[in-house]
Structure formats: C-alpha cells, structure tokens
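Next up is a structure, given as structure tokens.
Here the complex is missing one protein chain, while the rest keep their positions.
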Amino acid sequence: MGYFGDIYDVSKSILTGMGVTLKYFVNPKTITTVQYKRPERRGEGELHEVPHLPDMHKGIHYLETEECIMCWQCANICPVDCIVIEGTRDGEVEGAYQGNRANLTRFTIDYSLCIYCNLCCEACPETSTCIHMGKEFDFTSYDQGSLVKNLLTDEKFTKEDLRFTTNAQSKIEELAEEKKRKAAEAQAARKAAAAAKKAAAAKKAASTPDTPAKKD
Amino acid sequence: MLTGLLLAAGSAGRGLIDLDLTSLPLVGEMLAEHPTIAWPLLMLAIGCGVVIGYITVFSLLAVYAERKISAFMQSRLGPMEVGPYGLLQTAADGLKLLAKEDIIPRDADKLLYIIGPIFVFTGVWLSFVVLPYGPDLIVADLNVGLLFLAAVASIEVVGVLMAGWASNNKWALFGTMRMITQLVSYEIPIGLSFVAVVAISGSLSMQEITLDQQGWFWNWYLFRNPFLFVGFFLYFIASLAETKRAPFDLPEAESELVAGFHTEYTGMRFSLFFLAEYAAMYVVSATAAVLFLGGWCTGFAFIDSWMMESAGFQRVLANVVGLTSITIKAWFLVAVMMWLRWTLPRIRLDQVMYVCLKVLLPFSFGVLVFSTLWELVTDGTLFGDWWPLFQFLISIGGFGLLMMNFMAKERPYDIEADFRPLRHSEVHAAPDAGARG
Partner (left out) sequence: MIEAGADIRTEEFLLNMGPQHPATHGVLRLVVRTDGELVLDCECHIGYLHRCFEKCAEGNPYTSVIPYTDRMDYLAAMCNNQSFSLAVEKLAKIEVTDRARWMRMATVELQRIASHLMAVGTYGLDVGAITAFLHCFRERERILDLFEEMSGQRLNYSYIVPGGVLYDWPDDMPKKIENFCDQMEVRIREYNDLLSGNGIFIKRTADIGVLPADVAIAWGCTGPVLRGSGIKRDLRKDRPYEFYDQVEFDVPVGRGLHGTLGDCWDRYWVRVQEMSESIKIIRQSISKYSTSTGKYLTTPANKQLRPPKGEAVYHTTENPRGELGYYVVSDGEPIPYRVKARAPSFCNVAVLPEISRGTMVADLVAILGSLDIVLGEIDR
C-alpha cells in the first residue's frame, strides 16, 4: 500500500463510517432511548409503575409484618449488614407491630448500604413471603441518613421511630427478663417438682425396696 | 457618550494593563471637531454588538444542533428536558456558565490568564468583519479581505498560547503546544487554497469574489475547474484542523488531555473559548461558502440578477435572500463538520503533521499550479458560453466515478473475512458437537 493507496483507503473507510452514522441519523426508528419519567411528571396512579420493568426486578424491600417470625436469617445472610431487626417474641409491646408470632418494634434497611442482592429474600424461611423486593427504585434523598427505610410503615425511618425503638428496648428487655424469670421459675418449679417426685419415689422405694425407682 | 464609554473602559483597563490613555481624550476632541465621524463610530459600535449577538445566537443553535445530531447518530434522544424538545437546554447551560464561579488558579500568570480568552475570542470576532452576507450586507468590504481573514485567524494562536501557558497546568501546556503546532502548520494549506481562488478571481475582496460567482451554480468556484473542486475538499479538511474539530481535535482531546488548553478555565472565561470555537466553525464554513459555493449568490441566474438590479424595498428583500443563501450553505458545512466529528476517531499528533505536510501541502500546491494553468489554457471560454457547464460536468463526473468506486461493496481493509458466524440452522444441523470437543 503506497502513498496514494493509503489516502484512498483511509478516505474510503471514512466514507463507509459516515454512511453508518448517516443511516442512523436519517432513521428516527433507531432511537432506543426511553425518556425517564421523573416523579413530578408522572400521573397520580403511576407513581411507582414503570412499564418496562421485568417481573424479576429487584427494587426496595417490602415486609409482610404478620408473617415475620424474627428469625434473623435475612440479617445474618446480608453481606453488608444493612438490616436491623428489633422486637420480641415474648409478649406484647405497646405500639409495636403485631405479627403472627412476633412483636416487631424495628425492621429497617439502610439503603445507603444495601446492594440489592436479594439474598435476604432467598434466606427467608417463609420462602420470600415475609421479606420481598418490590419494583420501586427511585428512592432518593438529599442526605445519607434519610436513606433508611422503615419496613414496618413503608416510610422513611424517622426520629420518632428511633425514639420509639429506643423506648421499646427497655420494654423488650423487661419482657425478656420476665420470660427468663418465668422460665427460671418454671425450671425451678419443674426441678422442685422433679425433686419432690424423686423424693416421693425414694420414699416409695424406701417403703418398697424390691422395686427400685427408674424415673427421671 | 461613546467617548465616555471608551474612557470608562480605559480606566477599567488601567488597573490591569498599563495603557497609554493619552490618546483617548483625543477621540473626544476629534469627535467635537468633526461631528460627522460620530455616525460611523456609532455604526461600528452597533455592528460589534450585532456580531457578538450573532455569534452567541449561532453558538446556542449550533450547540443544540450538535447535541441533537450526535444524539440521532447514536440512537439517542438528546436534550429533551428543558423546554420543548430540549430547545432551551443550551440557553440554560449558558446561564449556568455565566453564574459559575470564576476561578483563577493561585499559581497562574494572572494577566495572561485573563487576556488569553479575550484574544482568542477577538480573533474570531474580527473575522466576521469581512464576511459578506448580501449585496450590501458586509461590515467592511476590505480590498484585502481574504488576507485580513488569514491574519486575524492567527491572533487565536497567541491567545491560546497565553491561556495555556498562564494556566500553569501540565495538561493545558500539552494542549497548547499541540494546538499551536496544528494551527500554525495548517495555515499553509489554507493559505494555498486561498491563493488558488485569488488567482482566478483576481481580487482579495470577499465581496468581489462573491460577485464573480454570480449566475448559475456551475459558475461557482467549486465547479470552476476540476482542480478547484479538489481544492475545496482540501480547504475543508484544513479548516477542520484550524477549528480543532474531529478528527483533528487533539488540543482538547478529552480522553488524553482532559480538556486541553482550557482545563483550568471556568465560567465566563471558559464560555469565551467555547463561543470562539463555534464562531470559528461558522467563520471557516462561511469562508468556504464564499470562496467555493458562491457566497450569498443563490446559484440561479435569474435570482442573482434580480438581487443585483433590485432597489428600494426589493433591495432589502434581496439582502435577506442573500443572507439566507449564505447561512444555509454555511450551516450545511457546519453540519458536515459535526457529522465528521461524531463518526471519526481522533488522529495522533505526528499523523496531524503527516496529513498537513505530506498530503494537504503538496495537494493544495498542485491545485494552485494546475488550476492556474487550466485557467490560462482554457481562458474561461474554451467552448463559448457553455464552457462553465462543461467544467461543472467534468468535476461532477470525476467525483461521481470516485464515489462509485468508494461505494463498491468490498471494504478497504480486509477484515470481514475473519467472520464466519454459525447460523441458527447450522447449530441444529451440526452433528453431535460433543464428539469433537
């Protein structure tokens, strides 16, 4: 390829490339961009509806509060530890969210940490019925702190919520104490009963020595 | 009033530059002595304002056009948010630039840093003085118009050197050096193209060059002879480099030099560079239109003769027609520049020099020599009045042949041969692939 051949080839290839761009320029059907509908431009009903999102889309989490059993599976498997669960299975806390088996005072996800890996939903023993991911994705805010979502109210985790959870903490501890005490009492009672039984059995054995007691 | 303004400007400038302002009151005295001079001065001021307004409006539109053109070429929508179809996007960007903080780096050479963009802008701005827009629409019909154009284009080099050096930034320095190398080298092929045209027109005045191309469009210098036809493309390529458009946009190659010589500039100073770049695009396109595409002539003999003979209100209309004609031609060339920019990769500095010194320079020199010879031999009327049409056909025929060659199926670089995609039918028809592994 000599000097002129070079010039010829380069100009020919330039024209070929220009042909490609011209083809796109004159054909408006090739436009593939989809205009993003900003929240303020959406109608009332289509606030979180984006038509082209597939079913699998992983958006912001939702929680079926009634189903939650407070097993901490989701919080444990979370690679970034963004899930905080507080509550009790021991009794009722005033103002807490009443589930079928647990009383939740706090179930929050920090979206400044969350990586939307869906492992929490996979780990959920209720097989994605308790915690699951919705299709909402535009969860924006001006500061990092307000990116925490309270899954119990489906709103931002406010200061009031925080105050409530802190206050409820003592109640939860109280309930736990009470349960422990009750359990201890029950244990003690059981022990006492067992001991009494044993004693009774021993007494019985003592009275009838030919049949040794073999009960525990 | 004008003197007051000038004095005010002078005293404002005194803080920065130690100007000898003694001559300025002289203007006032002169004005008092010869009141007739006030009118031309006022006209000059208005003209300056009009040109600045024209540059701004053109830049706003050109930026919008560039965004939309690039978007459509890249199957995007382009700006859509501000205003209908994003029409106000560039205006919003301009406002943003105006409102931005003006930062002067601590280690910058302050004086040079400030006057650099002004120089760059002034160079382009002055070019508008000699561009004809209609039979009467020209700021100053200098008899050395083309020379003036080439001269003021060089002011930009000085401004860029000031800006890049004063920024005290390594990237800016790189960009500056590239820019200067490029601009200074490409003035030669541009100048040779000018000379080739001047050799035929016999005048350096832009208006006279335009008038020489009146009549049917085959009278345009583009079709004047086959060599000038080539000369037009050479000028166009060189002007791409002169305005640092792709593929010659190395001075501000964003993937290599961040932003080139204006890396450190913000706000209004940056927008001066920006305006200058787009205005330069317009200037070189309009110059190409004047030199090769008949300027404000429409390309139809009857319209052109009417434009020259009309008077009164019709004359105004004729000027409007001329303005429309040259604007369409210039915009078309600007659009081609954008088209090229969004298609081509950027070339390297040594290749820029190669293209200039080893391709454009000999070719444009050849164009100059052979087109002059052609003119001498044919004398413009080889076969009578229809000779221009013959020349037009020769140029177009040659171009058509070349294009047919270009449009041929095979690509210049043999790369398609590497592909043999497996079609769907082949996949199913293929024998058990597992055996082969």
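Observations on the structure shown:
Note that the chains take the letters A and B in the order they are written out, and that residue 1 is the start of every chain.
Note that a residue touches a chain if its C-beta (ideal position, glycine included) is under 8 Å from a C-beta of that chain, and two chains touch if they have at least 3 such contacts.
Since the structure is predicted, the reported quantities are computational estimates derived from the model, not experimental observations.
Within the full complex, the residue among B:187, B:249 or B:304 touching the omitted chain is B:249. Within the set B:258, B:336 or B:369, the residue that contacts the chain not displayed is B:258. Residues of subunit A in touch with the missing chain: 6, 9-14, 16-17, 19-21, 32, 54-58, 73, 77-79, 115-119, 122-125, 133. Even with one chain removed from view, subunit B keeps its contact list with that chain: residues 70, 73-76, 170, 174, 177-178, 246-247, 249-250, 253-258, 342-351, 411-416, 418-419, 421-422, 424, 427-428, 430, 433-434, 436-437.
As a working rule, only the chains that are shown with their structure count from here on.
Mean C-alpha position of subunit A lies 60 Å from that of subunit B. Residue ranges of subunit B in contact with subunit A, taken from their complex: 69, 71-77, 80, 339-340, 342-344, 358-359, 405-406, 411-413. Of all residues in subunit A, only 3, 7-18, 20-22, 24-25, 28, 30-33, 35 touch subunit B in the complex they form.
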